[in-house]
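Note that this complex is displayed minus one protein chain, with the remaining chains in position.
Labels run A, B, C, D and E following the written order; every chain starts at residue 1.
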Amino acid sequence: MNRYPAPTLDQVPEDIRARILEVQDKAGFVPNVFLALARRPAEWRAFFAYHDALMTPETVGRESGLTKGEREMIVTATSAANGCLYCVVAHGAILRIYEKKPLVADQVAVNWRKADITPRQRAMLDFAMKVCLRSNEIEEADFPPLHAHGFSDEDIWDIAAITAFFGLSNRMASFSNMQPNPEFYLMGRVPKGK
Amino acid sequence: MNRYPAPTLDQVPEDIRARILEVQDKAGFVPNVFLALARRPAEWRAFFAYHDALMTPETVGRESGLTKGEREMIVTATSAANGCLYCVVAHGAILRIYEKKPLVADQVAVNWRKADITPRQRAMLDFAMKVCLRSNEIEEADFPPLHAHGFSDEDIWDIAAITAFFGLSNRMASFSNMQPNPEFYLMGRVPKGK
Amino acid sequence: MNRYPAPTLDQVPEDIRARILEVQDKAGFVPNVFLALARRPAEWRAFFAYHDALMTPETVGRESGLTKGEREMIVTATSAANGCLYCVVAHGAILRIYEKKPLVADQVAVNWRKADITPRQRAMLDFAMKVCLRSNEIEEADFPPLHAHGFSDEDIWDIAAITAFFGLSNRMASFSNMQPNPEFYLMGRVPKGK
Amino acid sequence: MNRYPAPTLDQVPEDIRARILEVQDKAGFVPNVFLALARRPAEWRAFFAYHDALMTPETVGRESGLTKGEREMIVTATSAANGCLYCVVAHGAILRIYEKKPLVADQVAVNWRKADITPRQRAMLDFAMKVCLRSNEIEEADFPPLHAHGFSDEDIWDIAAITAFFGLSNRMASFSNMQPNPEFYLMGRVPKGK
Amino acid sequence: MNRYPAPTLDQVPEDIRARILEVQDKAGFVPNVFLALARRPAEWRAFFAYHDALMTPETVGRESGLTKGEREMIVTATSAANGCLYCVVAHGAILRIYEKKPLVADQVAVNWRKADITPRQRAMLDFAMKVCLRSNEIEEADFPPLHAHGFSDEDIWDIAAITAFFGLSNRMASFSNMQPNPEFYLMGRVPKGK
Partner (left out) sequence: MNRYPAPTLDQVPEDIRARILEVQDKAGFVPNVFLALARRPAEWRAFFAYHDALMTPETVGRESGLTKGEREMIVTATSAANGCLYCVVAHGAILRIYEKKPLVADQVAVNWRKADITPRQRAMLDFAMKVCLRSNEIEEADFPPLHAHGFSDEDIWDIAAITAFFGLSNRMASFSNMQPNPEFYLMGRVPKGK
């Protein structure tokens, strides 16, 4: 279904395979993006290095005022605004898990203004959507409302950078017709115990 | 003028400083993006690794059917569509130099449909603008017109990826109010000999 | 959460209560729209009479060339285009059940162009989206492509009318902040046997 | 001119014919919408039941804080926003008559911000246009300005529901190329006495 | 109602007064635009010189392949697209008179695609709307369809220039809140003999 053929696991360079195996080990399957982008190893490495620097800041020795759930909330809202099927489904799944809210991903994807999120998170998505859709109009007046909700300038950089990075990811996935793994659709929807 | 304070050259990690000095050596000045992003070294490294993988594919052992000028043409058109001052001015300068056409960057930035470029380059920008503005609508029918102009599927990936990557760059520059170095505005406008 | 208080089941007129009990019997719960609109019985009756005339044409002695799944596909795509949380979640659930495809609703809601549907269904949604977003531009030339996929003029009326009716429904639900019942989110995602 | 053939008066069910004759008696002609929709009696009945519940609330035992003229003002502005020829012309005529202002319908249709209406009516149309064009963005903050002009929550429901219902009507009329009766164009423009 | 006070007839320069009296003589009243713009005589003179060169080409020794009615059709469609109350009402009146069609102006203003006009006129308005709304996208491919309908390159210049000139007029009228004379609303709607 992918417009561009993805390599198999044994066709990718060793460092990439190691990371993919690690992900597979944790998730139980290999998210399609890992193999789809691996056909160009240099881009793969840059993509995931960027991803990790923003989404797991502790891996690059940085702390962030955003929770893991908030970061995925930004990704889900951005990906919905860009109409990216892969990223809405994949990151919506992670959002459900991190926030422990089985309904929140669909809410954020369809209409974040109606989602069951905090006023702080709403202000965060308001800003993220401006970066996503009208970044040329951002101005100093956009910062104080975020400060009022406790976001530092570094947190605001995180919001903008996550939005910008997944705008790149959305365009690559849509352009190449990347399909989400079926597993993502159900993840985080059913309580573990059941 | 930058919304976020940039580090000085002696405050950045050694590998980043080395690259910056190399650029300074070649260009005669340090383009602001190099210091502005260096406040977060991990993101800096991912950003420039991605940049190099797409813009100087030979550095990652890859060939591309796009010329250096065509790549900068995509960057300039994308940055104009996103209203990014830094990238239009900086990459417009490089476009003028690579294409040896002092007028082409302003043409592409204001209205690429009126620019003095080839039909092939126009088809390229047509596709790039769809990736930039309506990536969710891309479909199989968008590929054959590009093939007809001699672009391979790999070249098309390049067009899409450059557009997507600079969409990220544009959002970061606009959000943080990055200003182009004054030197860029004039570069490539006056014949060297004069 | 609803902006307007909904009546309880014992506060609504007898005919409305009868229908609601019937739905509850079948679904296992009362979809919020049934009580939310019941605060105005005359509008409730018109709304569901219209709904039934389009969505269960056999109840008004009419046949339709659209399958039940196709009708829900139109509702889901329309509701996503209008950003209506209630209708995307509720009708997405019904779509999954009718089509027996646990993934199709999220695909149609996020980007119907990438959904796992037939070319006929894609042409159907193409037309529905024109009715939804640019009905003033519809012209004779929009009909032959639908005929080519086997849709009769009556079927095309169905596509248009379902799109138009749920545009009304979407506006009412969004304006009054109607929330989907939690049950909808999971319906049709897990095979029955499990 | 209609894309779909309309039945003649003697082809429609008795209850529909009775209503049409009543309208004809009052208006002097049969507005095209009555016959055009009558080709599907069940939809016709639901349509006019909904119409009456909103436009003549007294017929369903309800009072409304909106005047008859204000209701037609909403219809005219909505229909203009949706580019629906039938509804702008037909309801513009009724608006002129109810408001006893021969100029107001053209003003509301072309640019309601410049129309000779009260500040209360302007706030009403402001909200109606948000329901019409961006219903997904409606939020609690949209209500207090309407309360300040004396609109109750029930009146606001009326504004939203009339806008939503005629959005449906507009799409049906535009899609099926319904043409306004020539009589509508002049109604209410010339003082009766002349 | 005008945002800017208009001079009285005896306050304007002699040449302007002469033209205004001539118009008054012909129309029976002074269209507001003549006095509203006269507060700046130099701009008035340029405005009407431009107007005449395009709308009455015979006064500047030029012939046009557009009929008088077609020229007013372009003005009405352009003014509707720009939401200009003054120009839609005033030029809609003239359109009705020239075309001897009491219904055509409302049709063109609300939705020109549904108007009772010829295919040639529809192609003409199609092009005019592109000049009005997306002039940057006009390209060589836009000309042959017009040639096929018998428009020469000079006629096409007329279409574009009339659209462009009334875009100026629309912005001046809307910005200064110019109101159409009440007389315009009814002109051309009632057969003369009656």
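In the analysis below, a residue touches a chain if its C-beta (ideal position, glycine included) is under 8 Å from a C-beta of that chain, and two chains touch if they have at least 3 such contacts.
Everything quoted here is computed from the prediction, not taken from an experiment.
A.B. asks: With touch defined as in the header, list the contact partners of the absent chain among those displayed.
C.D. replies: Displayed chains contacted by the hidden chain, ordered by label: A, B, D, E.
A.B. asks: Given that one chain is not shown, which residue among B:A38, B:I74, B:A109 or B:A160 touches it?
C.D. replies: Checking each option in B:A38, B:I74, B:A109 or B:A160, the one touching the absent chain turns out to be B:A109.
A.B. asks: Which is it among E:L54, E:L95 or E:M187 that touches the chain not included here?
C.D. replies: Residue touching the chain left out of view: E:L54.
A.B. asks: Just one of B:V88, B:A128, B:L146 or B:A164 touches the chain that is missing; which is it?
C.D. replies: Checking the options B:V88, B:A128, B:L146 or B:A164, the one contacting the hidden chain is B:V88.
A.B. asks: Which residues does subunit B use to touch the chain missing from this display?
C.D. replies: 80, 83-85, 88-89, 102-103, 106-107, 109-111, 114-115, 174, 177, 179, 182, 185-186, 189-190
A.B. asks: Determine and list the subunit A residues touching the chain excluded from the picture.
C.D. replies: 136-137, 139
A.B. asks: List every residue of subunit D that touches the chain not included in the displayed model.
C.D. replies: Listed in rising order, the touching residues are 111, 113-114.
In this section, only the chains that are shown with their structure count from here on.
A.B. asks: Return the chains common to the contact lists of subunit A and subunit D.
C.D. replies: C
A.B. asks: Farthest chain from subunit D, comparing Cα centres?
C.D. replies: Between subunit D and every other chain, the largest centroid distance is to B.
A.B. asks: Just how much do you need to spin subunit B so its Cα atoms sit on those of subunit C, in degrees to the nearest 5?
C.D. replies: Rotating subunit B by 120 degrees superposes it on subunit C.
A.B. asks: Give, as an integer number of Å, the spacing between the C-alpha centres of subunit D and subunit B.
C.D. replies: Computed value for the inter-centroid distance: 52 Å.
A.B. asks: Could you state the distance in Å from the CA-based centre of subunit B to that of subunit E?
C.D. replies: So the centre of subunit B lies 45 Å away from the centre of subunit E.
A.B. asks: In subunit A, which residues are in touch with two or more of the other chains?
C.D. replies: As it turns out, subunit A has residues touching two or more other chains at 83-84, 111, 114, 174.
A.B. asks: Looking only at which chains touch which, which shape fits best: line, ring, star, complete or other?
C.D. replies: Topology of the interface graph: other, matching no listed pattern.
A.B. asks: Name the touching chain pairs, please: which are they?
C.D. replies: Result for touching pairs of chains: A-B, A-C, A-D, B-C, B-E, C-D, C-E, D-E.
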